[in-house]
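Then we have chain A:
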Amino acid sequence: MNEQVLPWFLLLILLPLVGAFICIGTKNRTTDYVASLFTGLTALVGLWMVGRWGFTGVRIHLGGLPQFGRFVGKEVSMFGFLLDPLSAIMLMIVVGLGFLVTVYSVAYISAGNKEHPVTDGRERYFFWMLLFIASMAGLVTSSNFLQLFIFWELTTICSWALIGFYETDRALWGGYKALLMTHGGGLALMVAIVALYLNAGSFDFEALKAISPEVRGALFALIFVFIMVGSWAKAAQFPFHTWLPEAMEAPTPVSAYLHAAAMVKAGVYLAARLILEGGALPYWVGLLTTVMALLTMFFAVSAFFFQDDLKRLLALSTIAHLSYILLGCGVYIMFKAPEAYQGALLHIAAHAAGKGLLFLTVGALTYFAGTRRISELSGVASKQPLIALSFFVGVFTVTGVPPLAAFWSKLFLIIGALQNGAFGYFLAFAMLLESLIAFGWFLHVGQRVFFGTPSPHVEAIEGSRRSIDISLSVLIAACILMPLIALPLASAALGK
Partner candidate 1 sequence: MTPEGLMNSVLLGMGILALGILVTALTSEQRALTRVLGTVFTLVAGIVLLYAGVGLIVWGATVRLPLTEITAIKTKLTLQADMLSGLFLSLIALLSIPSALHSFAYLEHPHYRQESLIRYYPMFMLFLLAMVGVVVAWDLLTFLVFWEVMTLASYVLVAYERSKPENLRAALKYFILTHIGALCLLVAAVILWVQGGSFEFETVFATVEKLAKTRPVLLHVILSLMFIGFATKAALFPFGDWLPDAHPAAPSPISAMLSGVMIKLGIYGFLRFFVWLLPTAAFPFAYDWSYVFGIFGVVSAILGGAAATVTYDAKVLLAYSSIAQSGFITLGIGAGMFLFSQDLPLANIAMAGAFFHIVGDALVKALLFLNAGSLLYATGSRRFADLGGLLEAMPQTAGTAFVGSMAIAGFPPLTAFVSKWLILQALLFSKSIPVTFSGVGMLLASIFSILYSVKFFAASFLIKPMRSGNLEVPSTMRLAQFILTLLVIAVGLFPGAVLRWLSWIISDASMFAGAEEKLAGFWQWAWVQPITGAFSPLVLVGMFFIVSIFALIAVGTERQPRKAPIWLGGELVKPEHLGGHPQGVPLREELLQRAYPRAPVPRWRPPEWFTKLLDPEAWMYRPVITGGTWVSDLLRRAHTGVPHLYIAWQIIGAAIIALVVWLMFRK
Partner candidate 2 sequence: MVKWQFALIWAIAVPLVLLAISPLLDGLARKIRARLHSRVGPPLIQGYLDLVKLAGKTDVTPVANTLTNFLPFLALSAAVTAGVLLPVSDFAPFSFAGDLILVLYLLGLSTVAVVLGGAASGNPYSFLGAGRELQLLLFTEPVLAFALFVLAVKAGTFRLSEIVLWHAQNGYTLSTVLAGIAALSALLPYFGKLPFDLAEAEQELMGGILLEQAGWRLALYRWTFFVKWFVVTWLFCELFLPVIAPFPLSLLLLLVKIFVIFCIAAVFETLLARLRLDHARAFFIHVAFFVLFALAFALIGS
């Protein structure tokens, strides 16, 4: 059985990789087709794998480097592949959204873009984008920390390159800052991995359970905190959250993919994996996670009201939603409520769909209208009804209006929280308050931007792009249908 699976894993990573390199050598329309083709194939492969093995799980060990084995005296497994329900959720998002974003970029990264017309350098964009897809696919299918770290750093580089794509001063600075902060987190992760290896003798995820009991105290604290630092830095949690708003200098499909749906989700994936494989984690671990998540939520939501830039607003909302996921993880650690963990996993998927949709909508706005300042936009709905529909579906999805996706994840999270006494009530209250504030504010912004009489920027909108319409429509459908697939996966993750 294992032998049958390996080719699929390899295909999953190699397809976008090869596609990336081919893209470098092509021009214009060819690049578009090549990129779409390769990402499409990757999506098909990934989704098929999720359907076939996602529920049952499959794990392959591929051995390690012989030199390293000789050096330490025993064979250490350094490479391997894994596909269990948790990975499956992430994989589904990575390849699915990757394909949609690529199709979208075909239209967005072009001369027709009113805000940032691009005539050359497109091949560079698609190279990095496909490379990123490959890295993310590798990251979520890794079966040990070392391989995960390798792909982790690869995504950091891709992110740097993509954020700075427009090569303006602000874009370069945004990319640099992102690189610094996420790489710093990566270094912390590396220390944790080394410490883990030194104590448990293996890089595998299960090694977490094997840390010898007498040092489980201090060493474990070190390992855990450093892994969480890596996770927090990647997922833009307090106090490492300042890079995300500035990363909004990236082209919007990049923001949608990297900074809403994929790269930052790698951070929470790491945390979720930690919980899944870490065995019985002590109470203070959960408390730390929960408190940091609450702090982050507070910071993110408070800054909502001062934003004029739509993308920054969405960035802050992303930060808040990632803290939701970590909050669910924290509650699960503290109180062992399975619904909280399931809610967190479900939210990974639901938020990806909703936030991805929102970012792509804002991108479409900037493509057609040339601006993303709230103060300059109004009355868009009369000119572009599909964009208006996507925005509102996105807002309702993300703020938890049934029957759209995030309602179910929030339901699970609240069920998990409310089982646990006064602190749980406080957490549920905080979550609902954030939902309500976000709901009210986004609805207000949405009405301001989309309804009313068209502003001058909006008057000048003309035409439409098929790729943009297609990606938006698919995501709207995903927002409604996502729970049907993600909920069984989330339940399966805990072995139910």
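Here, a contact is a pair of C-beta atoms (placed from the backbone, for glycine too) under 8 Å apart; a residue touches a chain by one contact, two chains touch by 3 or more; residues count from 1.
A quick word on the picks: all candidates are chains of the complex that A comes from, given by their letters.
Note that this is a predicted model, so its numbers are computed, not measured.
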| item | value |
| --- | --- |
| Candidate number, among 1 or 2, whose chain touches chain A in this complex | 1 |
| Residues on chain A engaged by candidate 1 in the complex (per definition of touch) | 238-239, 241-242, 299, 302-303, 306, 339, 342, 381, 385, 396, 401-403, 407, 411-412, 414-415, 418-419, 428, 432, 435-436, 439-440, 443-444, 447, 451-453, 487, 490-491, 496 |
